[in-house]
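Only one protein chain is missing from this complex, and each of the others stays in its spot.
Let's turn to subunit A:
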Amino acid sequence: MEIKFILNGKKMQVDAAPDLLLLDLLREKGCYSVKRGCETANCGLCTVLMDKKPVLSCSMLAVRADGHEIVTLEGMQREAEEFGSFLADQGAEQCGFCNPGFIMNVFAMLEEMKEPTEEEIGEYLAGNLCRCSGFMGQTRSILAFLKYKKEQREGGSDR
């Protein structure tokens, strides 16, 4: 089936098999940041943005992207570096395999909430598993990033 969608700002036109999953299509198109950690929509590693909302690309048929805008971490490199440096400063990126899905969902969260509380962060990101870090360092990095962003908005930080 012929579908048209926007991938990281570029118009795409592909012939997608009816059973092709969005995750596999994205990797085929070179978006290797999109990872598969399970096949059951439990781990959050395959999270990408569709029209700015987070979706699990392992559980969505590629044809459903027709007419929509898909963004992966490849399309947000500057933001990834900015937030990622906070993760790196905690050593919380660890093996890195869950990072892209986690970071995409962090971006989705910040799209919805400017200053989420620790509790809201926990709830929003509960679907993003990480087996290395024990999550504490991820939370520290988000809180530090929020503080930096706030200072930036208020014109304070020169980081």
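Convention: a contact is a pair of C-beta atoms (placed from the backbone, for glycine too) under 8 Å apart; a residue touches a chain by one contact, two chains touch by 3 or more; residues count from 1.
The rule we apply is simple: contacts and distances are computed from a predicted model.
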item	value
Per UniProt, the name of the complex member that is left out, chosen from "Phosphoenolpyruvate-protein phosphotransferase", "Molybdopterin-dependent oxidoreductase", "Response regulatory domain-containing protein" or "histidine kinase"	"Molybdopterin-dependent oxidoreductase"
Candidate in contact with the missing chain, chosen from A:1, A:38 or A:113	A:38
Chain not shown, touching residues in subunit A	32-33, 35, 37-40, 42-43, 45, 72-74, 77, 80-81, 83-85, 87-100, 103, 122-123, 125-139
